[in-house]
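To start, I am sharing the structure in question, which I have written as structure tokens.
Note that one protein chain of the assembly has been removed; the remaining protein chains are unaltered in position.
Chain lettering (A, B and C) follows the sequence in which the chains are written, and residue indices restart at 1 in each chain.
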Amino acid sequence: MSVLRALGRILLVVVAGGFLAQALIVFAPGYSADERELDPGLSAETRQTMLQEKAKDRQLLGNYGRFLSGLARGELGTSRSLGRPVKELLEDRLPVTLLAIAKSVTLGWCLGFTLAVICFAYPGSPIETLGLVSTNLLLCLPAALMALLLLIWGDARGSAGVWVVALALTPRIFRYSYNLLRQSHESPHVLLAMAKGLGPIRILFHHVIPPIAGQLIALVGLSVSLGLSAAIPAEVVLDIPGIGQLAWQAALSRDLPLLVNLTFVVALIGTTANALSDYLLAETVPGQ
Amino acid sequence: MSLILIPFLLAAAATPAELSASKILTGGELRFVLPSEPKTLHPLQVSDESGELIRYLTSGSLVRLNRVSQKIEPELAESWKLGDNGAQITFQLRKGLKYSDGSPFDSADVVFTIQKLLDKTMVSPAAESFRPETGTVEVKALGATTVVVKFPSHVAGVERLFSGLSILSSRSPKKEAVGLGPFVIAESKAGSFLRMTRNSNYWKKDSNGRQLPYLDGIRVEFQRNRDIELLRFQKGELDLVSNLEPEAFEKLKTNPAVTSLDLGTSLDATQLWFNQVPTAPIGAYKKEWFGSQAFRLAISESINRKDMARVVYHGFGVPAAGSISPSNIFWYANELKAQEFQPKAALARLQKEGFRLDGEQLKDKGGNLVEFTIVTNTGNKVRERLAAMIQADLRQMGIKVTVAALDFPSLIERIMRTFNYEACLLGVVNTDLDPSSQMNFWLSSGSSHAWNPNQKTPVTSWEADIDKWMRLQSKEIDPKKRKAAFDKVQVIAALQSPIIYLINKRTLGAASPRVKNLKPAILPPHMVWNIEEIYFAEGAGKVAK
Amino acid sequence: MGLTPLLSLYLTAEYPGKGTVLNGVSLDVQAGEILGLVGQSGSGKSTLALSILRLLHFKGGSDSGSILFRETDLMKASEKDMRKLRGKDISLVMQSPLASLNPSMTVGNQLLEAWRAHSKLDGTQVIMETLRQVSLSVDVAFLNRYPTQLSVGLAQRVLIAMAVLHKPALLLADEPTSALDALTQAEILELFARLNRENATAMLYVSHDLLSVASLCHRIAILHEGRIVEQGEPKDIFENPQHEYTRKLVNAVPTLRFKSRELIPA
Partner (left out) sequence: MKLRRIIACLLIGLAVLLLGARWVAPHGYEQQFRDFIAASPTKEFPLGTDALGRDRLARLLYGSRLSLLLAPAAAAVSVFLAALIGGLAAFAGKRWERAILLATDLTLSLPWLFLILTIRGAMPLDVQPEISVLITFLVLGLLGWAGPARVVRAGVKKIIASDFVFQANAMGTPPRRIFFHYILPNVRPLLFAQFWISLPVFILSEANLGAMGLSVSEPMPSWGNLLRELESQTSALEHPLQNWWLLAPIVLLVGVVSLLQVWQQRPKGSL
């Protein structure tokens, strides 16, 4: 039953998201414009056709209805700027991004959470300061700059995208989990655990972390969404043929069919990740 | 000519005939990067630069523009003849040529291609010039090797239309996937790369009878980020970079491991114009300024183009005189000169028009502060810097300029639809030498008549004059007379300055020293237009992947 | 008293930003004795308990002086040695029973954990016995409960069970009854008295409630403004308070006699 409800919620978000996205795109300035118009060689007739085609898109509800019914039949439409079926584009690019995000979220957690635990274990020490400053540095570097640095120093072209996203996630994961750890550490039962004579490792894994597991899990779900949004600049800068790059191209050329589909995908991934984390939250944390 | 080609280039551009055959090595894969993925690979439908390049490398056309001499040369057609007062052209085709899949080439293919192009359902930039406003184009084959194309009326410089037209196969089952070009597409990964291999049926041979092209293949990757492209080029992962920004070029020049190539002044110009659309949603007094010749000239005189060339272009740009770059050897009007920087003259001119300096601010005769906004597109560093320099120059004149960088579609909507802008700074890319391709821009009724498009009748007498001379040049057959007419247009445009031309940048590129026989040119595809003759120096057979 | 005390301390403690909380507090606890430490809220009673366990840094405080436990100075003990001591020789019962239990662990597991912290032997037997001793049910269903499913009284008993699992020589009880209702409070006090009798556990019983202290403790120390102002047997303290602050405390319990008769265990 709760699974059905979760599915219903995902569906609702996706459908509503698609519609809102369509409205946002169609009514944004520049929608009716086309780069080709600048070409003096373009004939008046072609110009007229282009205009009419885009003017039709303003009938939001009808268009969206048609789009949804097409979707129900498994047709995603054709990208206007690339002239290829959206389905094909997604099949090409979705796996690239998903795999990269899975890797970066894992990597980001390994780095961020480990760093948080280390800083937590040595409060007030230079290590803690170093952790804070280094994560600040990561936050302050623009994605493009980070990508360039990785290329200059790391020569890691293949995995640079994964690293950029992971390093964008690391400071967020670090800071949240670091604060949660500190907060949890202040609760009386941790003091009592110490008074029991337990070792620090046991206290960390059995008394400090479990009570905040729920919040950490919520953060895992969120980091998938964050990873997805960090992937867009990373893919654009590094020219990784994933959906981030595709989304950027689509946005620049106001490619409505492609953009609406991409909103679907993003909503689907984000909501599913969050629904999963909600489910885990309910499962693993007693009493919640 | 001496302006355009730098001597050291000529040394690199030795023709194969001058080299002994043994020195030329076959093989190797040429690698470079394009800023975007081609939107389509259909040769008749390509509309973007990347698609155009792939089309050029994989297909053949009846004639070809020699990018260095800027003359039309025979290609699939051995020869051609104009007739019927320039309304008809007859091509004599080469015999025995084969498409990449082995299917034969003859006049049927040419007829097929042109008919396909004329098909109304074909959305094709290439087709636009084949669709005259009145009447239709007719094409027929006279035997296997002769094709006649008949236009309803005279078309100026008609042969150049065919230099960009890829001839499709009418018989091959693989349709437009086969071509007559030096390479065929072997593999492509969407958004990532495209690999081409040599067309073993390519018809050209070098002077020693060796089959061209020399290269085994080409690998084109799609990468927008120029900084990364440069980094990879310097690491030796790429063989060529073209369209370099001056700043990057200057850095590469100091690198002994690469050959930097200054190909000469490009046909492209950066320009500024004021909105003169009568219905534009801007203040009436501003419309009056923008419609005033004196105001426009004064602005033009207040801009220090030499500083722009030196600061923004690091010396790799020249002040522009008009829409036609001095590199356009035939069409450039020699009497034109770039506007000098004359702030004093500009001020005097403005004062004559009733403008006056009030303290540090300029006011018009109605007492309005002289200030306006320049829109430009985002993401172009050079253009944003130019805007900042104009801002600084005009501040000296007491004019306050605001710069608004907009994303491209929003910008187009403003300058082509809503006309909700005051001035626009934009770069214009020219790929065609012939002014006939600019009709839509010069005619007052044209939709690309930037400052005031789609006029029913010319608003000003000078626009009427331009209309007259442009129509005349398009009807004329004698090139000299056409040139004389177009010179008039250029002079009027300079005098009235509806468009303030700023800088023609130089076309810059760089190549790995192992790439031989480059004949880089200012016309696209700058570095690889003679791709079939390019080869690698020793060791090229083993290319690291 | 001629015997060497089990615990003998001399302490000064402070928190950054708050200043000195304990200012040369001197206390002795004899083996088997229940010493009551009474003072206002915020007078540093909890600080004292944490200091003895060398856990004051946990709350950000720092301390100095000496804590002689069985004639060893805990101030000089290593963290490793302290860990061996905590929960085994000196254990702690805190004031908010529900918060002091780990919400994400079952009661049984927390007990087991407390046992395993100091013993490699099978603890089931001891745990069952201890649970019985603190009058808790020993069935599996109870052991599988999470702290959120317990009442405050039950939780306090679990805490006490955990604290006495290893039959410590000294039990630090930090306001163990302040969160409890009157009835439960009485039961817990009785439990402490019994544990003291049966196990001979010495206790430092910290409270602001003079009444409960009087009913349980052998000796009372009054803490005021970071110092011990008076020490003595309950009778002396009540009948003949020396220090002005003690007098105030005693006078603040007007219905003492009436209530104490009800509360003092038989």
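Heads up, the rule we're going with is that a contact is a pair of C-beta atoms (placed from the backbone, for glycine too) under 8 Å apart; a residue touches a chain by one contact, two chains touch by 3 or more.
This is a predicted model, so every value here is computed, not measured.
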item: Displayed chains contacting the withheld chain; value: A, B, C
item: Which residue of A:Leu4, A:Ala72, A:Cys140 or A:Ile201 touches the chain not shown here; value: A:Cys140
item: Omitted-chain contact residue, chosen from C:Tyr15, C:Phe142 or C:Tyr245; value: C:Tyr15
item: Option touching the unshown chain, where B:Met389, B:Met470 or B:Leu518 are the choices; value: B:Met389
item: Missing-chain contacts mapped onto chain B; value: 227, 230-231, 247, 251, 307, 310-312, 371-373, 375, 378-379, 381, 384-385, 387-389, 391-392, 402-407, 410, 420-422
item: Contact set of chain A toward the excluded chain (per top definition); value: 9, 12-13, 16-17, 20-21, 24-25, 27-30, 123, 129, 132-133, 136-137, 139-142, 144-145, 148-149, 152, 171-172, 175-176, 178-180, 182-183, 186, 211-212, 214-215, 217-219, 221-222, 225-226, 229, 247, 251, 259, 262-263, 266-267, 270-271, 274, 278, 281, 287-288
item: Missing-partner contacts on chain C, residue numbers; value: 15-18, 59-61, 96, 98-99, 103, 148
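Criterion: only the chains that are shown with their structure count from here on.
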item: Chain contact graph, described as a line, ring, star, complete graph or other shape; value: line
item: Contact-richer chain pair (by C-beta pairs counted) among A-C and A-B; value: A-B
item: Where chain B and chain C are represented by their mean Cα positions, the distance between them in whole Å; value: 88
item: Between chain A and chain C, centroid-to-centroid distance (C-alpha), Å; value: 51
item: Residue list for chain B, restricted to those that touch at least two other chains; value: none
item: Complex contacts: residues of chain B adjacent to chain A; value: 36-37, 39-40, 47, 123, 125, 128-129, 131, 189-192, 221-225, 227-228, 231, 407-414, 416-417, 437-441, 446-448
item: Of all residues in chain C, those that touch chain A in their complex; value: 50, 53, 55, 58, 83-88, 91-92, 94, 96, 99-105, 113-114, 117-118, 146, 148-149, 159, 162
item: Of all residues in chain A, those that touch chain C in their complex; value: 187-199, 202, 206-207, 210-211, 213, 285-287
